[in-house]
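Contents: one structure, followed by commentary.
A single protein chain has been omitted from the complex, and every remaining protein chain is retained in its original position.
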Amino acid sequence: MDDLKIGVFVCNCGTNIAKIIDCDAVIDSVERLPYVAVARTYKYMCSDPGQDMIQADIEEYGLDRVVVAACSPRMHEPTFRKALQKAGLNPYFLEMANIREQCSWVHDDPVAATEKAAALTAAAVMRVAHHEALERRSVDMCPNTLVMGGGIAGMSAALDLADAGNRVYLAERSDHLGGNVARTDLTAPYLDSARDMLTERITRVVEHPNIDVLLESQVRKVDGFVGNFQTTIRGKADDGAPTDTVYDVGSVVVCTGYKEFDASRITHYGYGKLPNVVTSFEFEKMLRAGRVTTKEGKAPQYVAIIHCVGSRNLEFHAYCSRVCCMTALKYAHEVKSAVPGAYVSDIYIDMHAFGKGMEDFYRRSSEIKTLFLMYEKNDYPVIRKADATDDCDMLIEVNEILSGETIEMPADLVVLMVGMEAREDSEEVAHLVNISRDKDGWFIESHPKLDPVATTTDGVYIAGACQAPKDIPDSVAQARAAAARILARTARGKIEIDAVFSEVDEDKCSGCRMCNELCPYVAIEFDAEKRRSHVISALCKACGACVAACPSGAITARHFTDKQIFAELEGVLA
Amino acid sequence: MTFQPKIVGFLCNWCSYTGADLAGTSRIHYAPNVRIIRVMCSARIDPTFVLKALHDGADGVLICGCHPGDCHYSEGNYKMMRRYPLLKSLLADYGIEQERVRLEWVSASEGQRFADIVNDMTERVRALGPSPVKAALEADLAER
Amino acid sequence: MTTQISIDPITRLEGHGKIDIFLDDDGAVEDTFFQIPELRGFERFVVGRPIEELPRIVTRICGVCPASHHMASAKAVDGCFGGEVAPLAHKLRDMYYQAHFIHSHIAHFYALAAPDFVLGPDADPATRNVLGVVHKVGLEIGGAVIGSRSKAQEIQRIIGGRNTQDIWCLPGGVAKGLKPEELEQIRPWIDELYDFTQFSLQLFRDVVLGNAGYVDLIVNGPYTLDVHNMGVVDENNAPNFYDGTVRVVDYEGAEICRYKAEEYADFVAEHVESWTYLKFPYLKKRGWNGFVEGIDTSLYCATPLARLNVADRMATPKAQEAFEEMFTTLGGHPSRALLANHWARLVEMVQNAETLKRYCDDPEITGTEVRVVPQQVTGEGVGIVEAMRGTLTHHYTCDERAICTSANLIVGTTNNNAPIQMVTKKVASTLIKPGKEPDQGILNMIEMAFRAFDPCYSCATHSLPGQMPLQVDVFKGGGLYREFRRCC
Partner (left out) sequence: MADDKLQIAIYWGAACGGCDVSILDTDEFILCIDAAADILLWPIATDGKYKDIEALADGGLDVAIMSGAVRNSENERMAHLLRQKSKVFVAYGSCAYMGGIPSLANLVPREEIIARAYLNNASLEPGNTTVPRLRTSLNGYDLELPEFYARVYKLDQVVDVDYYVPGCPPQPGQAQAAITALVQALTGQAEAPPKGSVVGASERALCDDCKRTKAEEKKVKRFYRPWQIMQDPEACLMEQGILCAGSATRSGCGVRCPDSGIPCRGCYGPAPGVVDQGAKLLSAVASIIDSKDADEIDEILLTLPDFTSFANRYSVAASPLQRSHRR
């Protein structure tokens, strides 16, 4: 380590850093530190000229460690690592000092800010001296995929994977494919048949030589890691007895879908008490059967459709279920064709008509004499049985916003547009494949914008309404995106594993097993023969819990070693 | 001149460090006394880090992790939560005031909260004055 | 013009002490002070610890007699939990403690005392040590000494898991019992140890009693004090080391008092002098009367000889024979001949070995009911045992969570602090006279007075001992006149 050469590059970030921090003073203070061979400032280190400067200095001074004092490492660490790599240095020989987000942007006293920036930069210099060259490693990728859920998303993912020549195990809890789409009649906005669309998919899936459809099956266990999962699936044997089968897969796509909101939870609507108050899914059933009637078997003269049942209110779900508005308009059309002359009133909060063709569809729907009534969030319309004298079965009292009046609407049939919510088994599923859920129970994607398909567990993907309420095109798009992600990897046949993980020094491990239980990724294995624990690096996510917990200091966190952190500590306190 | 305490902050990468970055992007100003060291998870924070920080001259140590239930590694912050009361009792027996070492949960969206914590802690530690560990180590040198 | 001699420290004693001898211009002893220059603080820093940890903390008061502190502490802790102890545990603790007595007495007699007799007080200091003794009496006997000591230690280890820095006692009993196979393993060793105690008695007869000069030195030398005796006895007034009643008998044989452990503070108090860290215990009811001898003195010895002085008889037959032989030779019971302490140790060893034999034949000894789980915290306990070097008292209090709130210790050697002061002066005055300059032999004779007590200043000061060189500087007219130095 005596002949180390460290280069320090302090970024002005235009004036973002330089207007508060005296970057030259920072340079002066770190230049004196051991091993520092060159220290410079530049307007924008992340710019191409900035990176070129770093690479040139690596060449010229033979630098073997680099410190960049600039923005947050969460911003540009990858950028500068690449720069090192281009110059032939191991990318992990970089350390960044966060002197923008955590210094120049949060302090107004230039003296104190400069002092702090100098301390942070010095700490980075002292830390980087202890950095080790780390290599990313690659393991074989099993081309098979487990798809959980046989709905529209699951089938779409399965078909793309299978068409590319990979084996797919499609596990479905129920005894049929199709999921919630199989419960709908026509689809908005073009009013084409969900059934036709679905039948074509199901036939292809069932007949596909690369797809094993596992009906009435439950995934019991998912062991292993990306590219090498072992999944245990419980299905029915011929004699009907439950049997567990283990399938090796390289990836898992979770498409477990959603369940509809239980309308009886909103008392104002009398669902379950008033026979002619039905949910959207019950109404779809009528439509699929081709006869729209009241319980009494009469054709309804007045049909009312109430939006946002369980959605967009404080009491139940704050979120919008996204498909209901357009489905409601679809009903207006279907009622008109099923019961010519029937009056349709559409009671809504806001009309959400985003997405291709939807605004058109909204316009066309308003042309077919549908009465639109707008109500206030949380100010539920109230449904009651009509009096004998009335010519209708029920009366709906609505505080209509646009007119500002309280209006009483007649109704023979009321359709409640029930929202989507996470399935009750979503927690179980999340635990099974080790992914997280948000406060509403939807599975969390690894990045809400840039990576909406992957999860925090490498090799596990999510698609369809199990991630959030979605319509068919979005579900299919996400499903096929997941398939594409997987195919990109199977095509390479190998997957890279992060170079940062924890390691047990078996010469120090006493086999106390304190760490075994701690790992959330079950990455720590105990070898009963040797009486030693060791880390399965591909499973390790480098949180470092076991490192801090090991009572005999036998576990090391690569790139976050005690040595490195102690050096950083001495740096900030120097 | 008022005493400027040196405070070391150990922040988890996913919530708290990001929260501190957010304070920056939101231009929320706070006291310059905290020097942040990034770890991947609060579970990585070996109690030794805290002892070493105090030994090396820190007047206070701030530990931040994701809110319970929100850990990127699902349960890392609980591991830190279990160490904390033991750590406090150890420090108390060595005569170190409770307020010098503090565990706080800061999410990625709580830039303001992070700033408030830093300001509050800086004031409290400033009120306590320099760390007694420093005094003790100086006393040793004086004695021999 | 006063001349000051410092003897600093006294060698071959565990721990640390310093003697100042002041001579007048003629060179006669004016006064002597025996100083313990260290203090440790166990009594303070055990406060706040879980009370059950104390028996394994206070053993660090002394690494030479840790078992004594472990036992006294364990009994005090039992008291803090209401005192219920599995009956078998008492037997096992007693058995264990006998073994400890044996190896400690062997160590003292052969390593610390024997050099004075086997090699003689004025032998070359460089050879006057256990290795010197071994060279003199022969390697095979040296081997026997070392072998017997290690067997006694091994017995202790097999019974209680460790033979030093003991850990075995828990509130309500002990952590492990004695397995039948373990008993069979130690049984033959115990027989050998018994033989060795007989051998040691014979060696004492041959080497010491066979030498008229030594006998004269023991019986008629300056090594006597008119102070009283303290020791723990059983219901038959025979010595008991692990448990019993503390009995105090004056030097003419009359009982002054007897008390139970929990009454100790009514009968014993400690006087403080500002020139030494070690306190001076005395009989409380008589009050502190200074460093005076005589039938009215409040001072007492607590030594092997004192234990036999307060005892009417020994608890075992062979020990009884040795007891009678010794007091006959000394001219009656009780005796004030301090050097006879070495002999008394050998007599005690016989009782230790015989007691061990008894336990070997006790059918209950390998039972498994060795501990009861305490059901209550009563908050206070006093434990008294006989340590090799005298009566040892531990007194603790604790709160309802069984956390120690106070600790008070009166340690074996401390009991003898005042007598040691006085015998130092007595011997010095006899041996250092006008015209008779102090020399190495004289210095060692002074030390012999100490070694009779086998004082342990690790214990006594509960302090961090540290040996300093034995150094004698004789000053006259304020300048250095004669100089003797000897390490430790």
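To keep things simple, chains are lettered A, B and C as they appear, and every chain counts its residues starting from 1.
Quick note on the criterion: a residue touches a chain if its C-beta (ideal position, glycine included) is under 8 Å from a C-beta of that chain, and two chains touch if they have at least 3 such contacts.
What you see is a predicted model; the values in this text were computed from it and never measured.
Novice: What shown chains come into contact with the chain that's not displayed?
Specialist: Counted over the whole complex, the chain not pictured touches A, B, C.
Novice: For a quick check of understanding: of A:69, A:158 or A:554, which residue touches the chain that isn't displayed?
Specialist: Final answer for the missing-chain contact: A:554.
Novice: So one chain is hidden, and I want to know which residue out of C:170, C:257, C:299 or C:384 touches that hidden chain in the complete assembly.
Specialist: C:170
Novice: Using the touch definition from the top, which of C:101, C:223, C:277 or C:359 touches the missing chain?
Specialist: C:277
Novice: For review purposes, identify every residue of chain C that touches the missing chain, sorted by number.
Specialist: Residues of chain C in contact with the hidden chain: 2, 4, 9, 11-12, 14-15, 20, 22, 31, 33, 35, 37-41, 43-50, 52-53, 56-57, 60-64, 66, 81, 107, 111, 125-126, 128-131, 134, 139, 142-143, 146-147, 149-150, 153, 160-165, 167-168, 170-172, 175-176, 264-265, 268-277, 279, 281, 288, 371, 373-374, 395, 401-403, 406, 408, 410, 456, 458, 464-471, 485-488.
Novice: What does the interface between chain B and the hidden chain look like in terms of residue numbers?
Specialist: 46-48, 50-52, 54-55, 68, 75, 78-79, 81-83, 85-87, 89-91, 93-96, 132-133, 135-137, 139-140, 143-144
Novice: Mind listing the chain A residues that contact the chain we can't see here?
Specialist: Touching the missing chain: residues 507-518, 526, 531, 548-554, 562.
One rule holds in what follows: only the chains that are shown with their structure count from here on.
Novice: What pattern do the touching chains form: line, ring, star, complete or other?
Specialist: Looks like something else, not a line, ring, star or complete graph.
Novice: Which chain maximises the distance between its CA centroid and that of chain A?
Specialist: The most remote chain is C.
Novice: Most contacts: which chain pair?
Specialist: A-B
Novice: Taking the mean of the CA coordinates per chain, how far is chain A from chain B in Å?
Specialist: So the centre of chain A lies 32 Å away from the centre of chain B.
Novice: Hey, how far is the Cα centre of chain B from the one of chain C, in Å?
Specialist: Spacing between the chain centres: roughly 54 Å.
Novice: Indicate the residues of chain B shared as contacts by at least two other chains.
Specialist: none
Novice: Show which residues of chain B lie in contact with chain A when the two form their complex.
Specialist: For this pair, the touching residues of chain B are 4, 6, 8, 13, 17-18, 20-21, 23-25, 27-30, 32, 35-41, 43-49, 52-53, 56-58, 72-76, 79, 83, 115.
Novice: Using the touch definition up top, name the residues of chain A that touch chain B in the complex.
Specialist: On the chain A side, the touching residues are 72-74, 98, 100-103, 105-109, 112-113, 115-116, 119-120, 123, 434, 436, 456, 518, 520, 541-545, 547-549, 557, 560, 562, 565-566, 568-570, 572-573.
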